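A protein chain is absent from this complex, but the other protein chains hold their places.
Our next item is chain A:
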Amino acid sequence: MTTRTLKPWLFLMPALVIYLTVIFVPSIYTFFLSFFRWNGVTPDKEFVGLGNYTDLIMNDTVFARALRNNLLWTIGSLTLIMGFGLILALMLNKKLKGRIVFRGIFYFPYVLSGIIVATGWTWIYNPTQGFVNKALELLGLESWKHAWLAEPKTALYAVFVAALWQGIGQPMVLFLAGLQTIPQDPYEAAYIDGAKPHQSFWYITLPLLRETFVIVIATTLIASMKVYDIIYGMTGGGPAESTQVLSSWMYNQTFKFANIGTGSAISFFLVMISMIVIIPYVYYTTKKSHV
């Protein structure tokens, strides 16, 4: 092996060692635990093979609900949070008066803790004293008043609106950074050739943002898979477990019920789902970009 080959590995080594010991090895251990029935403290673990996985799929109705909610959350994040983030970035990339202030305003919720956002939005949705129902009352739309967080049909979406408000700042900032790396020349050339604004967007802006999209999609996907705090704060997974997601159900199984094996199995469902999406995506986009 030549020095040229070894050099990058040497530079990578400290981070790699930390990563392997702190994240990779515990992840493998979690996978190992998912084949056992164990309460976390007794010396004996009972080997149950795929029992925890089949039990989750066949008997646990909350798990099925949580899985569905995670998928809905992911779709919502990849479309709405990312879409609105891009729209805001495009607007705030123009030479508008006060755009710096607006960038700060839209980014601000992202730096807040999820629990703070949850507390605030819980009061906004309060059925009798909250802003949403009071506003509807003032607008003469009393029939629209609703217990937003108490109806299984609306609870998850109501929480998602709060998450959208909080999360939009992050893709906006990343897209803004990406937009500012695009030179003006292609736009000017396109303008001379008679391209309309939407054509410039489709054929210049979007292709040149490909590398930003890799980061934004990966981070949005990760955030949507591990969503927990805002749901915990706003509904606690209720009503009737209708807003449970995989992370919150994993928390319940592991820390409330002391079912370490089941909790580990849920975490590996999360990992497997993420792998199915992320690995082909990273592979595909990396082939076409400079990342």
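To be clear about the criterion, contacts are C-beta pairs under 8 Å (C-beta built on N, C-alpha and C of every residue); 3 or more make two chains touch, one makes a residue touch a chain; residues count from 1.
The rule is short, and it goes like this: contacts and distances are computed from a predicted model.
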Report summary line: From the options "Cytochrome B oxidoreductase", "Spore germination protein", "Extracellular solute-binding protein" or "Chemotaxis protein CheA", the chain left out of the display has the UniProt protein name "Extracellular solute-binding protein"
**Report entry** Options A:106, A:148, A:165 or A:213, residue touching the unrepresented chain
**Finding:** A:148
Requested in this report: Just name the one of A:176, A:209 or A:225 that touches the chain not displayed here.
Outcome: A:225
Report task. By the contact definition given up top, give the residues of chain A that touch the hidden chain. Result -> 19, 22-24, 26-27, 30, 37, 39-42, 59, 62, 122-123, 126-129, 147-152, 155, 218, 222, 225-226, 228, 235-236, 238-241, 247, 250-252, 254-260, 267, 270-271, 274-275, 278-279, 282-283, 286
